[in-house]
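A single protein chain has been omitted; all remaining protein chains appear in their positions.
What follows is chain A.
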Amino acid sequence: MVRAQPLTNRGVLLSTLATSLLAASEAADGGESAFHAPTVADFFPPVIFFDGTPFEINRIILVRFLAAAVVITLFLVAAYRAKVVPGRFQNAIEMILDFVRRGIAVEVLGEKNGAKYFPLLATIFCTVLFMNLTGVVPFLNIAASSTIGLPLVLAAWVYVMYLTAGIKAQGLGGFLTSSLFPPGVPKFLYLLLTPIEFLQVFVLRPATLAIRLLANMVAGHLMLAICFAATQFFIFNADGAMKLFGAGTLVAGLAFTLFEVFVAALQAYIFAILTAAYISMSVEAEH
């Protein structure tokens, strides 16, 4: 659970910033605040197309389409113009794929299974990466993975993949035995361990995959939105010396933007490496 660390840090930062902002805004004009704090409503923007059907399209879905179009175009163009001696663009794309292949697939799963599951890991890594990065793109300003749908679908895909991988490799019985009854433990401990392992394998793994990504992206968006909303407020609505705070929050917004780029890549990496780890745990009898 070390991976929740960025979230905790940001949670703390978020609350301190929010309280200071609230105090500041109250001090500024005694009640009627011009400060527009970001809300959860940001993640449920008004419907644009197909209202009332399961195919409703809002701003976030459009951002998602755009991110998908970008990642598909980039990789298709790179793939179909790929030459034996790569150019700069091809090198960049190959670097990403090579990172997934060596750093994740082969590293966690070994040569044989690494090659087998490389397409899955590459697809997941690139999808998450590009969907995350829209959070820092001007005018998009929201991560395409910041509503539960996308993380959930990806997690469900991973869930199906690691369960089938385990059943294929060890058979249904073998897979259940090796996952639910970890070897090398005194028999009576199974009373305690088996329910935990069951929860782990069948509920917590996909749930944490989805929620970790979602929470990071939501928190990231809220952080950025707070920083820039505060900047807006301090510079245009605050009096006198208070305007100086605007510079501080602008710099903070800039820093958080860079941090969000890092988090976008980190979360893509975490999602992919956990996928590899779960598959590895499924295909290997002992873990």
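Here is the rule we use: contacts are C-beta pairs under 8 Å (C-beta built on N, C-alpha and C of every residue); 3 or more make two chains touch, one makes a residue touch a chain; residues count from 1.
One rule holds for everything that comes next: contacts and distances are computed from a predicted model.
Visitor: Just by its UniProt name, which of "ATP synthase subunit b", "NADH-quinone oxidoreductase subunit NuoI", "SoxAX cytochrome complex subunit A" or "TRAP transporter small permease protein" is the chain not shown in this complex?
Guide: Going by its UniProt entry, the chain not pictured is "ATP synthase subunit b".
Visitor: Which of A:177, A:208, A:237 or A:257 sits in contact with the chain that's absent?
Guide: In the full complex, the listed residue that touches the missing chain is A:208.
Visitor: Would you indicate which residue among A:148, A:242 or A:277 is in contact with the undisplayed chain?
Guide: A:148
Visitor: To test your reading of the contact rule: which positions on chain A touch the chain that is missing from view?
Guide: On the side of chain A, residues 1, 3-4, 7-8, 10-11, 14-15, 18, 22, 37-41, 43-44, 47, 50, 53-58, 61, 64-65, 68, 71-72, 75-76, 78-80, 82-84, 93-94, 97, 118-119, 122-123, 126-127, 147-150, 152-154, 157, 204, 207-208, 211-212, 214-215, 218-219, 222 touch the unshown chain.
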